[in-house]
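A single protein chain has been omitted from the complex, and every remaining protein chain is retained in its original position.
Let's look at subunit A:
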């Protein structure tokens, strides 16, 4: 996990943070004093030059950070399945015609019915970890479940067809 982020002062302008990926690509974020941010993607041939610099405002930068951060959490969850035999994690998009749309998570009784646990909900790029039974399910939610293969298939069926 040795991710190294380099911080460089830009006198009169702000601060730059650089990240070099495992594949050798460099990504930089210039934070201007006035809150504006530039996302820089570096050139392949000339590792000192930024090929494209994309200006982001405060909200756009925060949204992008959320998306990037959330996917990191999800991929860590998924890596669990490689280590524990017979236990899987799965991301299930809530079907648009789900009978549980706008009802609470508790109403699905998912754990009792399928023996799989719902450990997180991803909503609008943000993550809701360990949701309580009172958490309502919204259109566009992605449900993160942990369980056996049959259990997770059961959750997917339950969310689209109800307890039927």
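Before moving on, here are some points about what is shown:
Definition applied: contacts are C-beta pairs under 8 Å (C-beta built on N, C-alpha and C of every residue); 3 or more make two chains touch, one makes a residue touch a chain; residues count from 1.
Just so it is clear, contacts and distances are computed from a predicted model.
Hidden chain, UniProt protein name from the list "4Fe-4S ferredoxin", "ABC transporter permease", "Helix-turn-helix transcriptional regulator" or "CPA2 family monovalent cation:H+ antiporter-2": "CPA2 family monovalent cation:H+ antiporter-2". Among the residues A:22, A:46, A:59 or A:97, only A:46 touches the chain that is left out of the figure. Residue-level contact of subunit A with the missing chain is found at 8-13, 16, 28, 30, 33-34, 38, 40, 42, 45-50, 52-53.
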